[in-house]
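I have a structure I would like to understand better, so I am pasting it below and will then ask my questions one at a time.
All protein chains but one are shown at their positions in the complex.
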Amino acid sequence: MARFTTRRLALSTAALTLVAFALPAWRAAEAPASSSTAPTSTESASEQPSRSKLRIGISIPAADHGWTAGVVWWAKKAQELYPEVDFTLATATTPQKQISDIENMMVKGIDGLVVLATESAPITPIAKRAHERGIYIVNVDRGFLEPVADLFLEGDNKAFGRKSAQYMVDRLGGKGKIVILEGIPCTVNSDRVNAAIEVFSQYPEIEILGQQPAMWNRQKGLEVMQTFLVKHKQIDAVWAQDDDIAMGAYKAIREAGRENEMWMLGGAGMKEVVKMVMDGHDMFPADITYPPSMIATGIHMAVSNLRDGHREAVSQFMPRHLMIDVELITPENAKGYYFPDSVY
Amino acid sequence: MRAYLHSVPEPILTINGVTKDYPAVRAVNDLSLAINRGEAHGLIGENGAGKSTLMKMLSGLERPTAGSITFEGQPLELRSAADAMKRGIAMIHQELNLIGELSVADNIFLGRERTTLGLVDRGSAETAALKLLNQLGSNISPRTRVNRLSIADQQLVEIAKALSCEARLLIMDEPTAVLSERETNALFRVVNQLRLHRGVTIIYISHILPEVRRLCDRITVLRDGQYVKTVEPREVDDADLARLMVGRDLGELFPQRAAHLPDTVLEVRNFFVDGWVRGAGFELHRGEILGLAGLVGSGRTEFAEAIAGVRRRRSGSVSIIGEPADIRRPADAIAHRLAYVSEDRKLRGLHLDLSITENTTLANLRAYGFPLLKAAARRASAQEHARRLGTRCATVQQRVSSLSGGNQQKVALAKWLDTKPNVLILDEPTRGVDIGAKQEIYGLIHQLAAEGRSIVMISSEMPELIGLCHRILVMRNGRIVGALPGERATEADIMHLAAGLRENRVA
Partner (left out) sequence: MIQDKPNTPSAPRFHWSDVFETWGGLIALVIMAAVCSLLPATRDSFLNPENILNIINQKAFLGIVAIGMTFVIISGGIDLSVGSMIAFVGGLAVVLMKKIIDSSGTEWLGVLAACAIAPLAGMVLGWITGLIVSKGRVAPFIATLCGLAAYRSAVLVLMDGGGESAFGVSSFEAISSTNNGIPLLNWTDATGREIALHLTWPIIVFISIAVLGQVLLSHTRFGRYVVAVGSNETAARYSAINVDRVRLITYTLIGLCTGIAAVLLASRLSGIDSSNTGILLELDAIAAVVIGGTRLSGGRGRIWGTVIGVLILGMIDNVLILASVSTHWQGLVTAGVILLAVLLQRSRSE
């Protein structure tokens, strides 16, 4: 009796696994076949210029906080615009996985690669290898350590730090006690924080009470803010640099019942925060953009620069480094930055 | 109260042409048998005779391939052990099915907890448990955690559990294998009481023939899955039963005693083990078989384990062939050519899921090459031991768990013989082994002694000590309280010493 149940269980799991394994692969195989009238893939595999289908790999970090979730959302959104392109999207939690992902894409044979690196140093060698193979590389947000990208697209993190700090100083009237919440230790974070501190240090009456990493996530933001609230009797403003952190910290402040004492400045333009700015919320007088949609910009660039074999021609005028400016969102202009159907 | 014993025999259970097939074997073959209400029915047979398969079918763990079973006039079609319980059939397994971390009362009502408003009603369960235990003549507290009880008391808890669900048929599988003489007597009193006063029918499975003859009204012998004969105890003696079980004449159970040499091989002096042994010692001569008797808890096993370095001793010295031997770890014992074949094969003796070869050579791997082991040499050695000991197996690469108890015991023995010991301490070498295999093991022990090895044999079965040993030492409370010459000792002599009714007779 028991034996039969086991055997049946084993067989059904086997069948399920095969289905789970084969189904997505079949689907993926059929989708392009139905959408294109091109000849079968086998004969077009080797001749590069005449190959009708452009293959582009997208390698980005997994959605571990709101901003990266926004990146994933925008990446998918951009893919939908170009049904004629064969995209491979992979999200990675660690650099190790990201390296493997890119290697696997290279085996598959991609013409272009859009990368938002989980970390700069580990991804540089693999990007270099891809570049040496002739793959067109668009690097978004986090830069490589060597100039291996054909196009580097980044948000201006120094301006981000500078503008937000200046806004905070102005609103405080050049005088007050603040705390700084940092992100995951990396160049993006240090560029922002250093630029901000440079501004704050010009005003002797601005006192920085504390400075702690909150890893760009809500839970950390909440925990770190709770500690600050216990430690400091008076806090005038919170420089949180990221809306996820800001939301976490906001919760801590509300729980402590101190929402009337202070206000905060996040960043990146999460829709909930933009909405609060738009509605004139007391604690969120402004926000600063750092759009996750820059991945979509990168994908668009890769597609349009490679399309129709114009790569050579385009490279003659296309700049290799594009900096995306950051803007201050205030109740007056918030409407233009509010995307209710986005995840971020 | 009715006296069931004298009423007209009326079958409570009828087994009709039952067959049970497993993928590889037919375990029970066209078996028919009727058990009468209120009787104690003995069921004997060698390992593999089909007893346990039959019992599994009666207790709902297996279903017959063919044939039918009728219980109390209704066909018995069980799908689970719970079904069997509902029909009033309870089984007490050799390995008790109690949960050690729960209390006695919790165990008795496990799965049938008494609840008030959804909460377990401990109080009423404990009262009910106490009542049941009192009926069984026991004074165990229902609140005691089961793993604090002796095996005998745990068995009583199992019986109480069976009674609590109004069992009318109680199947007991080797219940006395782990009990002392006194505990066995107490158990028999309980069983008789259940039978006479409550009309419970008992099916009693055991290897210990005198006990079966003592307790049961009728005895059925099975062999190779088939019914052989049902007899009444007074018609037969142990030899008759053994013959029926094995299917041929066993001849003398014990080999002819041979004289041993006078020189001392092992001298153990003044052993103390915390909580167990208080100043025990002995001398062992070349080629001698020395029996070590005593009740469970007398410290026999602990004494042996301390000699072999498995257990820590507080003090005591060992010398082997006149040389002092400092044995502190099992490896020291091997170095001094002393081997201890442990009592509990499954727990301490063997690696059941490893092969015969692995087990046979495990304690002596140094002899098989370094750094790489020679697989062929290990296999050859295992084959040689299996041949010599008559281990029945298809290949030596077979897992030990697939062997019968007697053959497992031979593998355990082979493992220690592979270390080429001069002194062998055998702890209950025939426990759970059927009569045919017992006879073979006796032959082996005799043969090993004849080759000049010296043997200490610990056993709870007094006839085998008397039949086999040159001398018998009796232990009580951690001391050697007497020594008896093997050929002249009687069970009564041993019992008297073991129970403390008489002190040292021979030094």
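Chains here go by letter, A and B, matching the order in which they are written, and residues are numbered from 1 within each.
As a working rule, a residue touches a chain if its C-beta (ideal position, glycine included) is under 8 Å from a C-beta of that chain, and two chains touch if they have at least 3 such contacts.
From a predicted model like this one, the values you see are computed outputs, not experimental measurements.
Across B:Asp83, B:Glu211 or B:Asp224, the residue that sits in touch with the chain not pictured is B:Asp224.
Seen across the whole complex, the unshown chain contacts subunit B at 23-24, 48, 224, 247, 310, 329-331, 333-334, 340, 342, 347-354, 358, 362-363, 365-366, 368, 370-373, 375, 390, 392-395, 398-399, 401-402, 415, 436, 439-440, 443. Where subunit A meets the missing chain, the touching residues are 6, 9-10, 13-14, 16-18, 20-22, 24-29, 41-42, 45-48, 86-97, 99-101, 103-111, 118-119, 121-122, 124-125, 129, 133-134, 145, 184-186, 213.
Just so we're on the same page, only the chains that are shown with their structure count from here on.
Between the CA-based centres of subunit A and subunit B the separation comes to 70 Å, rounded to the whole angstrom.
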